[in-house]
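The complex is shown incomplete by one protein chain, all other protein chains being positioned as in the whole.
All chains are identified by letter, namely A, B and C, in their written order; residue positions are counted from 1 within each chain.
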Amino acid sequence: MPTTARAPAALELQQVSKRYGRVVALDDVSCAVAAGEAVLLLGANGAGKTTLLRCAATLLRPSRGTVRIGGLDAATHGAAARRRLAVLGHESFLYPDLSAVENLTFYARLYRLRDGAARVATLIDRLGLQGWAHRPVRALSRGLQQRCALARVLLHEPALLLLDEPFTGLDVTAREQLCTVLGEVHRRGAAIVMSTHELAIGLTLCRRAIMLVGGRLGWDGSVAPGDAAALEDRLRGGRAQAVA
Amino acid sequence: MNESAHLEYLIAAYAVVWLGVLIYVTGLARRSSALEREVAELRELLAKRPR
Amino acid sequence: MLAILLKDLRIELRTKETLAALLLLGLLILVVLSFAFDPMSPLREAAAPGVLWVAVVFAGTLGMNRSLLRERDNDCLQGLLLAPVDRGAIFLAKALANFLFMAAAQVVLVPLFVFFFNLPLVTTVTRLAPVVLLGLLGFAAVGTMFAAVSLRTRAREVMLPLLMLPLAAPLIIAGIQASTALLAGAPLAAVAHWLNLLAAFDAVFLVVGWLAFEYVVEE
Partner (left out) sequence: MRSPDLTDRILPPAVIAIMLAALYLVFVRVPTDAFQGPVQRIFYVHMAMWLSTFTAFAIVGVASLLYLVKRTPHWDHLGRAAAELGLLFCTLGLATGSIWAKPIWNTWWTWDPRLTLTLILWMIYAAYLLLRSLANEPQQGATLAAILGVSGVVDLYLINRAVYWWRSIHPAVIVDRQGGTGLADPLMRATLIVTMLAFFLVFLWLLRLRLRAARLQDAVDDLRAELA
């Protein structure tokens, strides 16, 4: 996957390995996600999906190999690389004692956004959080907290969105809303790397899938919305063969 | 300066030092030999069960 | 970096957890230590600075554990680590926040100390202020770093004092010695060497914290 001449790859992993003592979480993984591309990250539990996402988010330092975000090497330009990416995981990263607005204003200041207040306001409206904006996050439901977390992720308009099982624990309406918002962000040019077990929803967004098998790159190819079943049995089988 | 009383202290001091070193060395030696035995056993197991 | 500090202050003003903990613990230790001295004996006067510093040190140690807990729920620490800020700045913000909380607690504790040991209020406060503040800064620096370290061990509460207090020995010795001299009326110049030691301790552990925090938080 050569980096397109126009813009550096949103995310590029070169021979990335990660060892915890003797346990090898990632083994010599190389792949690239072009600017604006949406990729589905597949693999059984413990295959290294979360480790890969955390290395991409500069939260984890790879034992070997380099991680580049928008052309910036994460090891040397960590701070600048982090300005370009955002992570949405199970946890919301929001302070329970602060309200949604206070949390978002804090993150706007942390990312040193000049028009912070305006962005917070538009995101609150866009995600329908007006009613709960001033109540402490502690008091909000899981679905609402996830929406606030989504607002936090979109605040600094990242070029790369890293999503680790974003749909778990959400009800149907929350899932649909998350899916539509991700679709909008993707259409506006943000690259997405999403690890999820809900293949059906994932395939509506992503045209390409990468499968990790035991920490190694098992398979990397394009996928169409109808391939959910085929991907399902590949996951169980874990064999690397071409899809349709 | 009552000479005799102090000799026990002198002996005690050197005894403490030697005891300390001795205890540590025996502990270390026992641990090392146990590890060596374990390495030998594991190697044997590995050899018997070729991949 | 300022954003993190302001955020901590805002949360603290709302919940007042750490401040309450520091105050009550300080008061408790002051009272318990007072039992150690027969109220009538002259020894009580001589031990006054020691009692104050022991209260400051132990209340600070127990309060310090609280400061990083705030980042644990909802995994907010990762939120900070994802910010386009280098990890040393997060350490400095947390250390300054801890310093301010402990200083705020002293605003109440020192008058109480004066009340228990019936010392002249104004002169004691003005004399002790520089020493206590310098001491608290160093304490916040070494405390914040090792609170982060002890968070990653199984026995968190026990680990922090064990890691921090031996290293803080020079701070405690300098603090008590300088306070004793100052309370006995010595001019500031007479304790200059103790103050320099405190300042050096602050500088050393603010720098070590800045550099080492990256390794403390990494997986």
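In this text, a contact is a pair of C-beta atoms (placed from the backbone, for glycine too) under 8 Å apart; a residue touches a chain by one contact, two chains touch by 3 or more.
Fair warning: this is a prediction, and the values are worked out from it, not measured in the lab.
Asks: Using the touch definition from the header, name the shown chains in contact with the chain that isn't displayed.
Replies: A, B, C
Asks: Touch as defined at the start, partner being the missing chain; which of C:2, C:69, C:169 or C:188 qualifies?
Replies: Here the residue in touch with the unshown chain is C:169.
Asks: Of the residues C:96, C:131 or C:159, I need the one that contacts the missing chain.
Replies: Of the candidates C:96, C:131 or C:159, C:159 is in touch with the missing chain.
Asks: In the complete complex, which positions of chain B touch the hidden chain?
Replies: Interface residues of chain B facing the absent chain: 1, 3, 5-7, 9-10, 12-14, 16-17, 20-21, 24-25, 28-29, 31-32, 35-36, 38-39, 42-43, 45-46, 49.
Asks: I need the residue numbers on chain C that touch the omitted chain, in ascending order.
Replies: 142, 145-146, 149, 152-155, 159, 162-163, 165-167, 169-170, 173-174, 177, 193-194, 197, 200-201, 204-205, 208, 212, 215-216, 218
Asks: Hey, which chain A residues sit against the chain that's not shown?
Replies: 20-22
The rule is short, and it goes like this: only the chains that are shown with their structure count from here on.
Asks: Could you work out how far the Cα centre of chain A sits from that of chain C, in whole Å?
Replies: Once rounded, the distance between the two centres reads 40 Å.
Asks: For chain B and chain C, what's the span in angstrom between their mean Cα positions?
Replies: 42
Asks: With chain centres defined as C-alpha means, what is the inter-centre distance between chain A and chain B in Å?
Replies: Distance between chain centres: 54 Å.
Asks: Under the definition above, what is the set of chain A residues touching chain C in their complex?
Replies: These residues of chain A touch chain C: 54, 57-61, 78-80, 82-83, 85-87, 89, 91-98, 102, 106-107, 109-112, 137, 145, 152.
Asks: Could you list, by residue number, the parts of chain C that touch chain A in their complex?
Replies: 2-4, 6-7, 10-11, 14-15, 70, 73-76, 78-86, 218-219
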